[in-house]
Each structure stands twice: as structure tokens, then as C-alpha cells.
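Structure incoming, see below.
The complex appears here without one of its protein chains, the remainder shown in place.
After this line comes subunit A, so read on.
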Amino acid sequence: MKEFKYVITDPEGVHARPAGLLVKKANEYTSAIKIGKGEKSADCKRIFGVMGLGVKKGEEVFMTAEGDDEDAAIAGLEAFIKENL
């Protein structure tokens, strides 16, 4: 399993549009991908779960990937999240 942590800098947090893009990105990989904040976590391939976390600016999220393409998934998602969030 691979993972990384990141503090959200987007002033609007993980709102609908970036959440949508993030889910789309996660679905490019076969690995099981989770996104979480504090105690809570959600399947990153499901938009309701991601939006349901209600991540705001300044909050730290963690992402994990487990599966055949976990290295690629973590690298891809980390790049994406730094660029967009």
C-alpha cells in the first residue's frame, strides 16, 4: 500500500468541481483508492463519499492506494491534487 498526505490550499476546499475531477482521475486506476481526513475516509472513486468529507482549505487529507498499479496511482493523484487543490 502506498500513501501520501497533503494540505488543501484551494480557498474553496474540495468543492464539487475538483471533487468530480479527482473521482475521474481515481477511476483511471485499478487499485483501491481511499481519501481521508482525520478519522473519516471514503472511496475516492465515489463522488458522494469524496464530497461528503467536506474538506476545506487548510485541512490535511491522506490518500492511499492498494493494488497492481498503486505506484502509478499515488504518483498520478499526488501530482493532480497539488496542481488542482
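Just so we're on the same page, contacts are C-beta pairs under 8 Å (C-beta built on N, C-alpha and C of every residue); 3 or more make two chains touch, one makes a residue touch a chain; residues count from 1.
Note that contacts and distances are computed from a predicted model.
Missing chain, UniProt protein name: "Phosphoenolpyruvate-protein phosphotransferase", from among "Phosphoenolpyruvate-protein phosphotransferase", "Acyl-CoA dehydrogenase family protein", "Thiolase family protein" or "FAD:protein FMN transferase". Contacts to the hidden chain, counted on subunit A, fall at residues 12-13, 15-17, 19-20, 23-24, 43, 45-49, 51-52, 54, 56.
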